[in-house]
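Moving on, here comes chain A:
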Amino acid sequence: MTFKTIVFAAALTAVAGFTQAGERVISIGGAVTEIVYALGEQHRLVARDTTSSFPEVAEDLPDVGYMRRLSPEGVLSLNPDLILASEGSGPPETVALLEAASIDYVVIPDDPSAEGIAEKIRAIGAALGVSDKAEALATDVLDRIAAAQGTAGAIDGNARVLFVLSTQNGRVLASGTNTAASAVIEMAGGTNAMTEFEGYKPLTDEAILAAAPDVILAMDRGENHDTATESLMGVPALAVTPAGQNGRIVHMDGLYLLGFGPRTADAVLDLNKAIYGS
Partner candidate 1 sequence: MTSASDFNVATDMPDRQALAWRVHLGLWAFLAVSGALSLGTGATSTSLATLLLGITGIQPLSMMDQVVLFEIRLPRLALGALVGAALAVSGAVMQGLFRNPLADPGLVGVGAGAGLGAITAIVLGGLLPASLQAMTGSYLVAFAAFLGGWGATIVLYQVSTRNGRTSVGTMLLAGIALGALAGAASGVLVYIADDQQLRDLTFWGLGSLAGATWTKVMAAAPIIILALLASPFLARGLNGLALGEAAAHHMGVDVQPLKRMAVLSVAAATGAAVAVAGGIGFIGIVVPHLLRLATGPDHRLLLPNAALLGASLLILADVISRLVIAPAELPIGIVTAILGAPVFLWILLKRRGMMDL
Partner candidate 2 sequence: MTLSAKDIQVTYGRRKILNGVNFDAPAGTVSVIVGPNGSGKTTLLKAMTGDVPSKGTVILNGQDTTKMPGWQLASQRAVLPQSLSVAFTFTVAEIVRMGLLSGVDAADSTLPGRALDAVGLSTYGPRFYHELSGGEQQRVQMARVLTQVWHPVQDGAPRWLFLDEPVSSLDIGHQLTLIRLMRDYAERGGGVIAVMHDLNLTAMCADRVTVMADGQVIASGAVDSVLTNEVLARAYGCPLQVNAIPTNATHFVLPQSAHA
């Protein structure tokens, strides 16, 4: 940090003092934006990032780019006084500059679990000065997830679910453990079919056969489901799995399924229904 920057920062603090903090908010991260809307504080938003696609009205806000590739001048041009950024937003150079410009930059934790959602909501509520509303929302979300998991757990069966992120060039990129996909599958009463590794990795054909998934779960990219199913079934190893044989392919919106926001309880119920067809 240069000396000049520090001087500017001090001066900017003085400028920022004229307005009340948190009146011009930029929200970075799909779940973060959803929570701001769920808290009814959307009137304070001036911009969002590319991953913030829900609710649809959020897309009318200016887009400051992909959450990990924020442009400092782009963000500054919106004159924000508070940035709610999901964990992992960046790059660090931009974050450093924004912090130097005395903009409140609050990192929102992102843990794919029910308690993780509650933490997100509480952190956002605290930053926006609406902790009471946040606590109520957190409790509500936790209750609904518990109920959903209760429903999901009531169904007998341990369907093996394989989450496929992409099938580029016939290479199947699938979820192992310790991912949002793995977490939501378990919450919905399924079993992650792939537990040999952490994160998202390309699979060999034999690994797919050995995993023997009953259901293949993929993200809905807005395309026709039949086309999407066709491209999945275009991979021979996927086509011969029990899921492929029985046509058990499930498509769900990525943010809805993996965002771990206020809608996760519904996603868990939907996924449970899709897996067990009740």
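The candidate set was assembled so that all candidates are chains of the complex that A comes from, given by their letters.
Keep in mind that, in the parts below, a contact is a pair of C-beta atoms (placed from the backbone, for glycine too) under 8 Å apart; a residue touches a chain by one contact, two chains touch by 3 or more; residues count from 1.
Values in this document were obtained by computation on a predicted structure and should not be read as measured data.
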Which of 1 or 2 touches chain A - same complex, any copy: 1
Contact footprint of candidate 1 on chain A as seen in their complex: 2, 4-5, 8, 11-12, 14-15, 47, 50, 62-66, 68-69, 71-78, 88, 91-94, 96-97, 100-101, 179, 198-202
